[in-house]
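Here it is: the structure, laid out below.
A single protein chain has been omitted; all remaining protein chains appear in their positions.
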Amino acid sequence: MRSRVIVYSSLLWLSAVVMASILAPLLTRFDPLQPVGPPLATPNGQWVLGTDALGRDTWTRLIYGARLSLSAAISSALLSITIGGFVGVISASSPHWVDRLIMWFSNALLSIPGLLLAMILVAGLGPGLATVIMAIGISGVPGFVRISRSIFMQTRSQRYMETSRALGGDSLWIIRYHLLPNALSQLLSFSTVQIAWAFLGLTTLTFLGLAGDPSTPEWGAMLNAGRLHLIEFPHLAILSGGAITLTIMSIHNLGIWLSRRTDPTRRL
Amino acid sequence: MVPFPDRPQYRAIVAVSQRILDGLLTAWVTVTFTFFALRIAAGDPLASLLSQGLITHENVEQIRIQLGLDQPLLTQYMQFLSSLLHGDLGKSLYTKRSVSQIIFEQLPSTIELALSALLIGLILGIIIGTTAAWKRGSLGAILAESLSGLATALPVAFTGILGILFVSWLIGGLPGNIGLSSVKNLLLPASVLGFASAGPIARVIQSGLEESIQKPYILAARARGISGGLRLFWHALRPALPPVISLTALQAAFLFGGTVITEVVFSRPGLGRLLISSILQGDFPIAQGIVILAALLYTFSHHLADILAMVIDPRLENEHEK
Partner (left out) sequence: MKPKSSKHILFILLLLISCMIASCKNTDQQKQVITYGLTLAPSGIDPHINASAELGIPLSSVYDTLVFQNPENGEFVPGLAERWTISDDGFTYTFSLRDDVTFHDGTAFDAQAVKTNIEYILDPDHVSQKASLMLGPLEDVKVIDSHTISFRLSEPFAPLLDSLAQVYLGIASPTALEKWGPSEYQFHQVGTGPYRFIEYIPNDHLTLERNPDYAWAPEIYKNDQAQIDEIRFRFFEDPATRSLALESGEIDIIGEVPPYDAARLAESENFQLYPVAIPGQPLQFFFNTQNPPTDNVQVRLALIQAIDRAFITETIFGIYSPVAEGPLSASTLGYSSNYPYPDYDFDQARSTFQNLGWEYDEGRGQLLKEGQPLQIQIVVPTWGSNPEVGQLLEAAWEKLGLEVSLEVAPGFGPLKQAHDSGNYHAIGINFFGTDPDQLRSFFRSDGFYNWSGYQDPVLDSLLDQAVQASLDLNKRQAYYDQIFELIRNEALILPIRDYVNLVIARSNIKGLRFSSQGWFPFLIDLSIEP
């Protein structure tokens, strides 16, 4: 039941987040690391959203956090998409037994819950934001292998491909004008799902304390920090938690909307 | 393969055994991957013990041999597999207690949480999904739908925090000790986790019900004057159930991550908290043991769910990959 309202508000929120990431220094005069006022101050004229436990401006940290969390999620998702996409295409283009082997292996990996898979990797490599990004990226690979493989096989088997071939079009032309656009649009919508998933996984791992430097203004870490004085000063946790939730919802909604629009089997 | 007559019951047996075999192989791949990933990523497990002074430079080689860490990786892997089959998951690097023992101690608390959450999730999901489908267009349905959307989108960590805030606001401070400690300690975390898993369940129930309400036999039953009521509801619900069962199995994966988070937020003892602390402290045998257990359980529940779904709806027998 995705009405226009939902899609538009998702777009609105996401643009706000992206703007915040890009324009961060212009939107606030404070430094996200520096204490600027009394700790745990309630929102007022000077500090729009109050201060955190160490006196740092919450609005500033949220803005810079947008940049960090978003770019981290996109990097992870890119990692999953490139590696997963690559393996998926290879698998679909290989002899049948190789294809089955790869798919079977990646399905087996899928049975390790994604979060746990990422945690094993962090366990081995040690805590840190870079490690978390990599771990989430790698744990998203098996899922995307499947997706990219099926997109590839699907597009490859379209009726018009045979027609083009029959008309004598060479492979490169087919790839450029038929395969790619079609696959790309599907890829795009699945990628957004991947980004949403990466965002959730990333903020979860940082929430659990696996991200190293605690002063980094990352939304998941801020949510965790907000637990310390929860009853008296809930605004920290609510703001960061709300931001995370809205972002995930928006990306997700966008992805579903995109997939509806680009679904080649859609009957109108 | 074997010249069985092609009768339904034999097909069922073949399908089930295929599933079991697939499950075992998957389990093996998972275990192998976990083992190698940890070993390769982590480097020398004795380094941290050495730097803490828990072992000395003189001892370190001796202990290395004792723990079998001087063998080539492949040999270690073989030994690991054989001990695994005997239920031996190794020993904690720090306390030297058996990992299986440690996990066994923490297991009840986690299982308690996971099962309660699953139950609550199912009940909530059915209620929400049914409300959304049964009374379409009413205020209740709209609320139910937004609720299921919210439940799916809210990260578990945030839900937990909101839960704590809500309860303390409701009771004007947290409830005092009224002697029902263990139930109360379970209720909030299980509800939080249950609520989160109720989202997808509600969706599936809703779409399944919407479909089956339109089915001819339901309309016919209503036309014949069989009043709405539990019986009718059950008939409408039944076709919607198989996807719920396989969803529940998938929920198991979500629940593993969810229990870790919930245990941390509510500071409940259990495997989740143990996993985090063993990762942070570098006690690899424990982390490895928990992940393997989780993966094995997930594989098991996944395949079990497939088998159950096949039993309930024999048409699904031949479906392998979704």
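Just a few scattered comments:
We call the chains A and B, going by the order they appear; numbering starts again at 1 in every chain.
One rule holds for everything that comes next: a contact is a pair of C-beta atoms (placed from the backbone, for glycine too) under 8 Å apart; a residue touches a chain by one contact, two chains touch by 3 or more.
Every value quoted in this text rests on a predicted model; they were computed, and no experiment measured them.
Only one of the listed residues, B:T30, B:Q106 or B:T299, touches the absent chain: B:Q106. Of the listed residues B:I111, B:I142, B:I213 or B:L280, the one in contact with the hidden chain in the full complex is B:L280.
Take chain A: the residues that touch the chain left off the picture are 31, 33-35, 39-40, 53-56, 127, 209, 212-215, 227-232. Residues of chain B that touch the chain left out of the display are 47-49, 51-56, 94-97, 102, 105-106, 164, 173-179, 181, 184-185, 264, 266-267, 269, 273-274, 277, 280-282.
One rule holds for everything that comes next: only the chains that are shown with their structure count from here on.
Chain centres here are Cα averages; for chain A and chain B they lie 23 Å apart. The residues of chain B lying in touch with chain A in their complex are 25-26, 29-30, 33-34, 37-42, 145, 149, 153-158, 161-162, 164-165, 168, 253-254, 256-257, 260-261, 264-265, 275-276, 278-280, 282, 284, 287-288, 291, 294-295, 298-299, 302, 321.
Interface residues of chain A facing chain B in the complex, by the touch rule stated above, are 1, 104-105, 107-109, 111-116, 119-125, 127, 200, 203-204, 207-210, 220, 223-224, 226-227, 230-231, 234, 237-238, 241-242, 244-245, 248-249, 252.
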